[in-house]
Every structure is written in structure tokens, then in C-alpha cells.
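Here the complex is missing one protein chain, while the rest keep their positions.
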């Protein structure tokens, strides 16, 4: 049936670093050296923290645990594109991003050790706790942004989700709210190609996740999520637009979950190993390091030094966690309500009689 | 930031009849005369039934009531494009569509009179009851379609929703399921420009609703929803594709709610009257009648006859409804479970003691 | 003193709170320009503008989710769900996030928000417009669930809910919206959450109810007392959770008999918890089983049979008589 076209849309893809760390000079955002080094430090810290957490889990020192190995650029570089006053709204696969925001390393241990105390950080006041209910954080991000906008603040919100999470109703509802309200939020989807055992083609019929932005008429694009420069640049531009009142953006960062979904998962059951091998070549750390070396702001000598620093930070965190004793048994009662509730106090007494 | 375009999309608009009933000869699906006359009959019956229901509501003979005046083409012509074995999944603004499927006119009265008995029709066995929870019917349609496909049946599902309903998570989740499973469903959105008092621009940021299909990479288009031929043609083509295993389609039918949202609503509070006046010119009945007249298969003499038939059908339905006595007081207990539940039987006795 | 309906009382509370505290805003479907489908929010858009009286897209999960973000970031959103029958779409956010905001962040982040919704039967509406499912919310630790029964208490409890530092689900008996007017104090004094209200004192029998059933029950009691000379204590539950078990138990310790009148289905409705609390705190004073007058455990029938589902005056009356005679 012939007809007239009334609207056209397109989705573009952006990559700045190639797989060997070569840079597209025209696209290079030319970040100052210290910013570049910070990106590298954050990504490496995230990687090493994950590795240690995995070991801690295997030896029973923490519980079930998701790790972000392979995805350090997508959250780490994005978070470093934020301003201090911006809000960070994560899911649970943004270890590097949380470190970038200043979260103490022992906080992850507390969380995975089963302590609410891990959820909050004075160093990163504008960061919500991990969001485990997929996509439920998306409307929260919109509400944070609305409040900021209403007060006339120049702050934006960066909200993460996974590829699988984009199937949830909350995701859709939240982004539609943001688009309608022109709320200052950037939605960054870490498309790591799997939702536990579910590959993209069982999750959706799409060529890209970015095109979901078309459903809300907001800017949307796909970036190489293992390319820290591309992630940084796209996120920075989108956050700037948000702060300038131009509304939300959807960024799809193509990346890969190199390891298991969580420590309770075994990817051998569903995922071809050669796929993982292929993605190893696109490791965000190796590529970025090569870029730094090419730029001559990094060399092999500095690796040991950085590894040493990171290791001792993690050691200190483990030590802190091991000795963690600063907690109250009846904390659940302290933080149930902001007012005293009689019947709850009766229950507290019963709780304390048995808690130990 | 320069970048390469990796995907392009467009949304097209289709109209066959102009506002005066003139036809685009190239697009005319050239339906047989009896089909054309049936479309007109169905639309007119829907219109007159709504008008009478409104009166019944005003005199207390039925309860709160939505009417579909102005939207008869969008559901009526679409339903007439279905095959007998297809499933009809409505919302609550498809009076003409339900009539097209064969539903007895008194069923509407029963429903709005507070009787579950209005929900089912032997004449229209493959039609789900009204769906009041917006968008909740969308995943049901997908499930119906999946079952049909799994059994290798050549049946499709036509599922309606409103513009407002497209903001609900269920809408998104359902369409994503359909796209992923290539389920034989056609989603028809009656975009009547308002969700109660909420105009489109407070509902979404979109130029079209059709573009929501891009989010799932399914065919999507916009049609003039007050043009019965355009609706018919688009729906027929989409249903055929669905039955041929080509998956779902999203059709946005542009139409207008000429009256109040429900009898509990007063559009004067929020809607400029001249907007309604504008839309009067696009009345689907007038246009379609003019087309029939132009085609010389209708003339003024036949109006009276048809009006008479429709009136007597509605009169008969009202008479049936007035005398409706064929109901059991404790029906809620009969149709709670398909098995006997002891404790419920105890409650039935108590219920019957007081029900009258 | 003016006489007000519950609609007017709630509307007034919203006006006053938005005036008093500029972090309060209202939002929901059709609440701004249209003033809400029941007109509870009339005039707020004109007075406070589109930023503080906000028509939202049509998505209940999105509404409560966005409200949580706003609440964390310094606002006090008062959201409206058009009918409680659509509020189950908010439950995942309520249980999973709203109710946990304080506990999971050790009070660093809090969720001072109110989610208002009309509930209950009696308006001859379509399916899903007559439900009483307060138990879903009441079973969600971290939420407070409040149901007022009169214009004055609706006003005071809503002020309390808005000023409360935690999330409150505020369910309004739509049947009572305009059913009666009441003398009214508009003094901006908040009531107290988690407290019952003793509507009338008595010695022989304790009756507990809330919402639209309170009014009906009160009427029945008046006639019953006149007819029989019995001395009946009537308690308005007001807050479903956390429930004020002590006030109820104290009354039952005095009277030894109790009837609970609830519109909700029987199984796991608030009456079950009331009976459990009486069991915990006053069992040995009971001289008769506590009688439950409730909806039956069937899907809410369409309105032609709705009145058989909702406790009627004869059912309530018989329950009083039977419990006293036991």
C-alpha cells in the first residue's frame, strides 16, 4: 500500500578507539592526561576488586555476587563524565562506576556480605543503592531529575540498566515520563548481550537497543561500550544537553559480560566459549592502556606501581570488612520508620531476645 | 560527534477517503458492495447504540459508561477485516468492533448494568471481555496468538488499546513479547488524542504513536482512523501478514473521542470546544456514507430504512434487558472455581441468607 | 463552622499543605487541569501551577517510581491513583523500593510521600472500580496504610500523612466522598497515625470498622442500641498498619465481645489481623468468638450483585445480636 512518509529516524554508532587502542583523531575528545589516567585507574580498580570479591565469595566470606569484569569502561568512563552534583543511579553491574563516584571499596564487601551498611557512602552522597529489581530504578532517576529541574538546579542524572532490563515495563514507563517531562536524565544501557542465559534474540527482535529511544522521540545512539573514550564522550554530551534543558538521551553501550552472571551461575551451560574468546580481544582495559601507551602517558614500568596501589587499597578494604563490628543487631527496627511505632517496639524486644 | 548511521526507520501515513468521502482511486481496496454496506451498518449501529446507552445512563438504567462516538471506523472497519477464527481483544471503546464480531446489542446493556452476563457471546466466541485495566489485554493477545501459532492454526489476533494505554508497562512488555516470538497479533491503537483530560503532549513526547513499533523492530504505520477504508485495508494486510508467520504489526489509527470520556466525565473542564468542532468534519460515518453515495450504492432513501432497522434492534435489546431475570443471585460462587471448595460453600450459605 | 464533605475536606487539606510547604506537590492521572476524576485536587493547578500540580502519563508504576525519586531528592509528592483497583500496578515499587528506602539506606534516603486512592464499592461503576484491598499495602512492612472515615478525620489524617517522614498509602472510601457533610475544624492540626479513634464508648460489645463501613456500622449501632439498650463501643481503625492493637485489646478486655465490619474479602483482610491481635492481647477476656462481617472470598461481583458482597445493615445487625447473645 503506497503512502506518505511522515517521520524518519536513524540510529548511529560511535567508536573512537579501535581494538588495538588506535584512536580516531577526529573523534578523540582530547581529555587532559590526568582525566585519562583516572579513567584507567578506575577501570583497573574495578577489575581487581571484582576479582578479589570473587575469591572472597568462593571462600564463603561474602554471599552471591554479580561481577562486572569486561564492562569497566561502560560504567567507569560514563561516571567520570558526570559532574559532582549529578546523581548516579546504578543497577548492580557498575562496580567501576561506583568507584568513580568515590564509593569506598569495602562498601561492596558489606553489601555482598549481607549488610545494608554497604549501601551508603559519604564520599558519594548522590548515588542510590544498588537496584536489584531490574529497571525499577529508571523511574526513580526520572523523579530525582524532576526535583532537580523544578528547583532550577543544573544537575543531571545518569541511570544504568542492562539489555534484559529494557524488556521491563518500568523501563518503558520511566523513559516515557522523562521524555514527556524533558527531565534531565541520561539512560545508559549496558548491552552485554546476555541476561543470565538469555541472549538478545530471545529478549527482543531488535537490531539495536538504541532504537527504543525512537519510541519516545528522544536522542538515542549506540556506542562501543568497551571504548572508554566513546562512552565518556557520548555520556558527557548527553549530560550537558540534559543540564541545558534539552531532555533525556538513551545511550546503548555495546559490551560483554566476560564471566558468570553471578557466582550462582555457570555460563558453560548456555554460552559458546568462543564468543567469550572473541570479546577478550575487545577488553576495555587493554585497549585503553594501549591508547595511553601510544600517547606516551603510560608505560610498562607504571603497571606494577598502579597494581600495587590498587592491591593495597583492596587489602585495606578487606581488612576493614573483616573487622567490621560497628553494627547494631536491631538496626532493622531503628530504620523502619522515622517515628516511634508502639507495636514495633514490642516486637523489637522479642527480636532482641533471640538475635545473636 | 560524527558517527556512522547503522539503522534507519520511517513511519508512513495512510488515508484513502478524504473528508468529503472522495476516494484515492489508486488506494481504494475495492471492496465488494455487501462488505461496504456492512461496514456502514456496523458503524451506524455502534453510533446509535451508544446514543441510546447514554440516554439509559442518564435515566439510571445502566451505570457509568464509556461511549465510542466518533471512533466507529477505527474499531468497526478493523473488526470487519478479521477472519471468523481470529481473536478480538478489545479495550472498552470498540462498540462498533464488538458489533462487527456479532455481539448481541443487549450484552452492552448487561455489562453497563452491572452484570457479568454481558461479557460473553455465543455469536462471538473468540472475543475477550472488555478490558478495563489499561493495556493489560496486550499480553493476553500475545498469549492467545502464541497458542494458535503453536498448534499451527492460521489464526491471528487483533488487539486494541488507546493512546494513553501505550504509556503502560504492560503495553511495552506485550509488544516486545509478540515481536520476539513473531506472534500473529495486530496491535491497533485508537489514538483519539485524549486520555480522559490528558492530551497527547502530556502523555508522550512523540510525533506519532506508530513509531513505538520501532522500539521492537516491527512494521508500524499510521492511518486515518476515521477513514473506514484505510483502517480496513491496513488491518487486513497486517492480519494476513500475521497469519503468514510474518509477526506482529502496530497500527496507529488517528481518531477522536467526540463526547465525554465516560458518563462520569465533563470534557468542558479541559478540552477546547473548537477542537471537537474541527473533528466533526471528519466524522467517519458521514465520510463513508458520502463515499457510498458517490459509488451509487447508497442514497438518501435508504437512510430511513437502515435507521429503522437499527432502532428496532436496539429497542429489542432494551426490551430484553428490561426483562432480564435469568440470573442467579449466588452466581459469584458458581464461577469462582471449577472445583468445589468447602470453605467457600460455607460462605455461600451466609451470602444467600442476605442476598436479595 | 462550615459543613464539608470528605471531598472538600481532603481538597482543603491539600490546599493548606501546599500553601504551607512548597516541597509538597500533587501528581497523577488527570489531577491537574481536570482536578481529578472525583475532583479531589480541584483548584490546585490554578493556584500552584503545572510544576506542583502535575498530570502524569498513564502508568501507575511510573507514577510511584517517579514519586520515590522526587521524595529522595527533597520533594513531598502526594500522588493519586485513579482507583485502588489500578494500584496493584504500584505494589512492586512500593514493596521493592518505596517501603525499603529508609531501611536499606539506614535513613540516609527517605521516602516522605503519600499515595492517595479511592477504594471500595457503591458507585455503580465498571469492573475494578469497587475493590477494597488495603491488606496488600498493610502486609508491606515499611508502609503505613491509612483509611479515614469522616471529613474531619480525613482532613487530619491526610495532614498527618503528608507530614509523616515515611511513605503512607492513603485510601479514601469513595462511597463516603459526598455521602454526608460534617461540621469541620480547618485548623491545620494533624491527627495521629497508628491510632484508633473511639467513636462511641460502651461496655458490652466492641465493634471495629473503618472507611465507608464505619458510617454504616455506626448507623446500625445507633438503631441497635435504641432497640436493645445494649452498650456498644465503636472503634474507627483509621490506620490499618501499623495497627493500633493496644487500643482494640483494651476495649475488648472491657467488653469481652467484639465484631469487626470490613468491606474487604474475608481471607487475610484486616479483620484477621484484628482477631489475631485480640488473641495475642486479650484472648482470655473473650466471652464469644469475634464475629467477622466481611466481603466473601469471591471476586468482587459487578455492581448488580455488589451489594450482596458488601456488608449490609442486616448482616451487621445480626452480627451484633449474635455476638451479644452468644
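For reference, chains read A, B and C in written order, and residue numbers begin at 1 within each chain.
Quick note on the criterion: a residue touches a chain if its C-beta (ideal position, glycine included) is under 8 Å from a C-beta of that chain, and two chains touch if they have at least 3 such contacts.
Computed from a prediction, not measured in an experiment: that's the story for all the values here.
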| item | value |
| --- | --- |
| Which displayed chains the unshown chain touches | A, B, C |
| Selected from C:36, C:65, C:85 or C:148 as touching the chain missing from the view | C:85 |
| Absent-chain contact - pick from A:50, A:168 or A:283 | A:168 |
| Option touching the unshown chain, where A:22, A:114, A:245 or A:338 are the choices | A:114 |
| Hidden partner chain, touching residue among A:10, A:121, A:286 or A:347 | A:347 |
| Touching residue (missing chain; options C:23, C:110, C:250 or C:272) | C:272 |
| Touching residues (missing chain, whole complex) on chain C | 85-86, 88-89, 91-92, 95-96, 99-100, 103-104, 127-128, 133, 135-136, 138-139, 141-142, 241-243, 265, 267-273, 275-276, 279-280, 283-284, 286, 288-290, 292, 297-302 |
| Positions on chain B contacted by the hidden chain, ascending | 87, 116-117, 119-120, 128-129, 131, 133, 136, 138-148, 150-151, 169-170, 173-174, 176-177, 180, 331-332, 334-339, 341-344 |
| Hidden partner interface residues of chain A, rising order | 63-64, 92, 111-116, 130, 132-134, 164-165, 167-169, 195-198, 202-204, 264-265, 269-270, 327, 329, 331-333, 336, 343-344, 347-348, 350-351, 354-356 |
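FYI, only the chains that are shown with their structure count from here on.
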| item | value |
| --- | --- |
| Most distant chain from chain C by Cα centroid | A |
| Euclidean distance of C-alpha centroids - chain B vs chain C, Å | 36 |
| Euclidean distance of C-alpha centroids - chain A vs chain B, Å | 43 |
| Gap in Å, rounded to a whole number, between the CA centres of chain C and chain A | 40 |
| Residues of chain B engaged with two or more neighbouring chains | 167-169, 202-204 |
| Multi-chain contact sites of chain C, meaning residues that touch two or more partners | 56-57, 59, 61-62 |
